[in-house]
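Below you'll find the structure, written out as structure tokens, and then a few comments.
Heads up, one of the protein chains got dropped from this complex, but the rest are sitting where they should.
Then we have chain A:
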Amino acid sequence: MPSVGTLAFDEFGRPVLILKGQESKKRLFGIEAHKSHILAGKAVADTLKTSLGPRGMDKCMVSPDGDITITNDGATILSMMHVENEIGKLLVQLSKSQDDEIGDGTTGVVVLAGALLEHAEALLDKGIHPIRIADGYELAAKVALEHLDKIAETYPLDLKKLDPLINTAMTTLGSKIINRCQRQMAEIAVNAIMNVADMERRDVNFELIKVQGKVGGRLEDTLLVKGVVVDKTFSHPQMPKEVRDAKIAILTCPFEPPKPKTKHKLDITNVEDYKKLREYEKEKFTEMIKAIKDSGANLVICQWGFDDEANHLLLSHELPAVRWVGGPEIELIAIATGGRIVPRFQELTAEKLGFAGHIRELDFGTTSEHMLCIEQCKKSNTCTIFVRGGNKMVVEEAKRALHDALCVVRNLVRDNRIVYGGGACEISCAIEVAKEANKIPTIEQYAIRAFADALESVPLALAENSGYSPIKTLSDVKAQQIAQNNPRLGIDCLNTGTNDMKAQTVIETLIGKRQQISLATQLVRMILKIDDIRLPGEAEE
């Protein structure tokens, strides 16, 4: 069969070039292409498999600059692995989109996709058309999703009783490095979300929650500040370290004589003029200070810097000030304190001031670093989670873990249906899908059965990571599930003696699980549908 990639010859036997750079282009076609995809997909999934579950291990990644990251968050691992293979890249995006949408379950989705691909390989060997496999997978996914809806339970969402929410957050945190203070972290996450959640619209604005980290102290020192923490200090060392009942002027104009934006030049020809200029500048400074004093502010937060003269004047007028506060922080402070951002001194009025009950400088041990903590704000629906930890890696990982926990709680606010984790819902779905498979008259039956097997890969990995004999544990649980008709039985990763996940309160959100299954299925369909890959040759690089 003549095809592009092989050479075509004209009547004199000379090769005819049809494509640009044809000789150097690489091409994979047909079943070979499928095999190579599956291999790549499996390789990526295998990397992640060991980080699944509460007994999952972390990965250490060293970036080209020598930065070290230690994490067990699937999306982070994949994005830092710099996968080159095209199919691998698709899996990376898969975990990223799970991360964007749900925030948790990024490892699980990749493991599931990998397992689906692995089982597809066996079916391909049997000679089943790849699209029929994909069709079968989608049928199976539909069955699984319907079953999930059936076994899902509605969760009480009560602002007074946060315990259930905390339990869910704990499930997420259970697999992270910070599970030493699981409870505390979960409480922090839940409180933070509850602080900013808009219960009416069932929406949570993440921009109101800031996660700050600082190396030093212990993980237990992590705290939730109902307010804003800024990595800045007062501009003058002699300013007071603590302000109570602060009225804050939030400025985005520098403390210096105003300059026109148009290019300008001031010709000074004599001493008189020069003195005038000095006078003018001085006058401007006093004017500014006066404007602030008049508005009644007793604290100044400024986006820009001020020069020493202004600094001194502020000090002498007993106006503590903070300079070089970044744009997003200024905004957070403004929202928290109910103040308005003021772009010009002329516009400063008493109404535009923000209010905070307590502002203090935090200092850390013996280091000379300080941070500013703004608390008891007027509208305290912004909050900051301030993470402490022994080293940078732990702090970073704790931040990621908290992010996951926050996402999970947010998802519960949006949709308060849950399923049980620990592989319980996967096993239950697998049983259901396998049952359905027998009812399908066409070849898709095989694909559906393969889907059921693939679903079991999550509990298998969980059991394996927890040090059990995976197949034995899984078959035990499966037998129990069928015998007791109880979809809440999962893998007892922590060896607590019961494998009823309800008793263990291992809970996951329904939308997270649904998302995992549907995303993985769609991606696998896409991969299976490709039968031809063309890569540019090395020569072009």
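General observations
We take it that contacts are C-beta pairs under 8 Å (C-beta built on N, C-alpha and C of every residue); 3 or more make two chains touch, one makes a residue touch a chain; residues count from 1.
Methods note: contacts and distances are computed from a predicted model.
Look at the chain that isn't drawn here: its UniProt entry, checked against "Superoxide dismutase", "T-complex protein 1 subunit eta", "Ribosome biogenesis regulatory protein" or "CCR4-NOT transcription complex subunit 10", names it "T-complex protein 1 subunit eta".
Screening A:Ala43, A:Leu315 or A:Met526 against the full complex identifies A:Met526 as the residue touching the chain left out.
Interface note: of A:Thr252, A:Gln376, A:Gln445 or A:Thr505, the residue touching the hidden chain in the full complex is A:Thr252. If you put the hidden chain back, the residue from A:Pro343, A:Gly390 or A:Gly467 that touches it is A:Pro343. Chain A residues in contact with the hidden partner, per the touch definition given at the top, are 1-4, 8, 10-11, 16-21, 33, 86, 89-90, 93-94, 96-101, 129-132, 135, 138, 203, 205, 207, 252, 257-267, 269, 273, 276-277, 279-280, 303, 327-328, 330-332, 334-335, 340-344, 352, 514-515, 518-519, 522-523, 525-526, 529-536, 540.
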